[in-house]
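For this depiction, one protein chain was excluded, whereas all remaining protein chains were kept in their positions.
Letters A and B mark the chains as written, and numbering starts fresh at 1 in each.
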Amino acid sequence: MMGALLTGETMFARILRGILASPKATAAALVCLTLVVAALLAPVIAPQDPYDLGVIDFFDSRLPPGSESLSGMTYWLGTDTQGRDMFSAMLYGLRTSLAVGLTSGLLALVVGTTLGLIAAYMGGRMDAFIMRFVDLMLGFPTILVALMILVVFGQGTWKVILALVFVQWAYFARAVRGAALVETGKDYVEAARCLGLSSTRILAAHILPNCLPPLIVIGTIQVANAIAAEATLSFLGIGLPITEPSLGLLIANGYQVLLAGLYWMSVYPGLLLLAIVFSVNIVGDRLREVLNPRLET
Amino acid sequence: MTITPPAARAVAVTKRFQRKTDFADRLAIRLGIASPPPAVHALDAVDLEVGKGEVVGLVGESGCGKSTLGRVIAGMLPPTSGHVEHDGKDIAQLRGKAARDMRLATQIIFQDPMSSLNPRKRVREIIGEAPRVHGLMPRGGTRKLVEDLLARVGLDPAMADRYPHQFSGGQRQRIGIARALAVNPDFLICDESIAALDVSIQAQVINLFMQLRAELGLTLLFISHDLSVVRHISDRVVIMYLGRVVEEASTDAIFDTPRHPYTEALLHEIPRLDRRARSFSPVKGEIPSPVNPPSGCHFHPRCPFAMEICATTRPPLLDVAAGHRAACHLNGGQGRLPLEIQNHTQD
Partner (left out) sequence: MTAPLLKVQGLKTWFDTPRGMVKSVDGVDLELRRGEILGLVGESGSGKSVTGFSLIGLVDPPGRVVDGRIEFNGEDLRTASPAGLRSLRGDRIAMIFQDPMMTLNPVLRIGTQMIETVRAHRNVSRAEARAKAVEALGKVGIPRPAERIDAYPHEFSGGMRQRVAIAIALLHEPDLIIADEPTTALDVTIQSQILAEVQKLAAEMGLGLIWISHDLGVVAALAQRVAVMYAGRIVERGTIDEVLDTPRHPYTAGLIGSTPMANVRGQPLRQIPGSAPPPLGRPEGCPFRPRCAHATDICRTEPQETLAGGHGWRCFHPLQDAAEVRT
């Protein structure tokens, strides 16, 4: 009965109630929130701007966690091979990772939802065409396709985002098409047609709002996937440029010295990445339970 | 003297549903490894007229095509062949404003109260959207229009800000009716609008339909499988079987002097509380599928009076009395005569 609508409740209230009812989801949501806020406030909370070459001291490189700098600042999580404070680098890295993940997720949502709605509502050849394309996209491993795109078009932040959008839109399209097909068969859509409402209005104001549950769930999980995918690409060296390191790049940089015992350069960014991806997934999982249409009255 | 055209008229309407073939299907069919998808013969050369201000009851069981006919007459489904007229004008020829006016003048009240209202919209928005979009708003705007309509259909206007799931089935049907009335239709097509409701609520909604018809001068096409309800509310009754009209007459005539064996069978099944411990003597056989209808008269495999001609030739819909038509080969096209009349003619 958990997902059932209480009298007069809005979708947002229902989601909130659902998350708060599960201790695991509440904890995960808090972690998410903390990390997002931390990333947003990175320029404020970071003790050091890791990209300001004037502040970095090369002689402070490879210091273990807890070491002190000559200026009295504590390197809580150590420094990397360039002398950057790991804590600051991680905050900025998280910021970049989240930005790329959210942007590509959002764009993929817009593209995928639009195509999914069109496919469901128009049916016939348009539906067949779009869905063949979706099948094609879903048939290839995500990283492989993104890799190929970046190899062909070169690196750069926006190129990475577009590559991620290209590999993700199909998930949204498929989910939305399924939900939209169900809704299109319902009488209220036919009633809207009978009342002379335009197709655009019906799609946007009638069908789309009823496709939100799967969209929200997939959106949440896809953001996590995008963050992880971007990290993978950066780790492989084809992701974001060095000037805007994400967590993936930090992990890659630290990887070179990992076996020498300088664990903090890889492990801490790795744990942070794990934290954000894991908590987003748990929240997404909980949302899937809460928004399950079979539980709706 | 000018004769007012009927509110709606279906002329030789045929409707077939067939799954569209895509490139791969067509290739397979051409190579002979697949057969063309089966066609559902929903309607077969149906003529129907609904006069202005009339209530016509359209009755039949599954597969008879009554819902499809309702949609075609409403202009929501194009016929495969034949045409539909509203107020004497062919609706397929209308364009622009005339087309829009036609669309709004005919509204459908749907069967399922659970899926006929958008669950994410408040009642105010559900009812008020169309008039607002089409610029039909009176002085005072949405609020007043919605509240007036809710009161007219017997609901508390204060409930306009609620969501559909907060209402019962009967109340949702009323909201659906208010939504239809919001665009000032002349013609309502009620597609099994009370079938999903409890018996005591059905009475309330039937009374509402009758009241609205009297107050607003509406024309009603009442589609139902329930002859007892149709008898109560209709001026004329049309009986359909497997895509064809088998009989049509005034309500009294259908009930007093049915001329088709299928009509008789349906009349026999009307629940009457005074028939206790009765033995059922049903019509034999299954309702055939509209994908593969029987030859000649569709009813012949189940008809207790079937003759040889019934299997080969489709009986035409002929006048058997004033305003009474039946499609049956019995008695030289007169259909099945009730026993008293039969005895008289044999004198």
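Going forward, a contact is a pair of C-beta atoms (placed from the backbone, for glycine too) under 8 Å apart; a residue touches a chain by one contact, two chains touch by 3 or more.
Just so it is clear, the structure is predicted and the values come from calculations on it, not from any experiment.
*Asks:* If I consider the whole complex, including the chain that's not displayed, which of B:132, B:225 or B:314 touches that chain?
*Replies:* Answer from the full complex: B:225 touches the omitted chain.
*Asks:* Which residues does chain B use to touch the chain missing from this display?
*Replies:* 61-62, 168-171, 198-204, 206-207, 210-211, 225, 228-229, 231-233, 251, 265-266, 268-284, 286-287
In this section, only the chains that are shown with their structure count from here on.
*Asks:* Given the complex with chain B, which residues does chain A contribute to the contact?
*Replies:* Within the complex, chain A touches chain B at residues 5, 7-8, 11, 124-125, 128, 186-188, 190-197, 201, 205-206, 209-210, 296-297.
*Asks:* Over in the complex, which chain B residues touch chain A? Could you list them?
*Replies:* The contact residues of chain B facing chain A are 20, 22, 74, 76, 100, 103-104, 106-108, 110-112, 115-121, 129-130, 133-134, 162-163, 165-166, 176, 179, 183.
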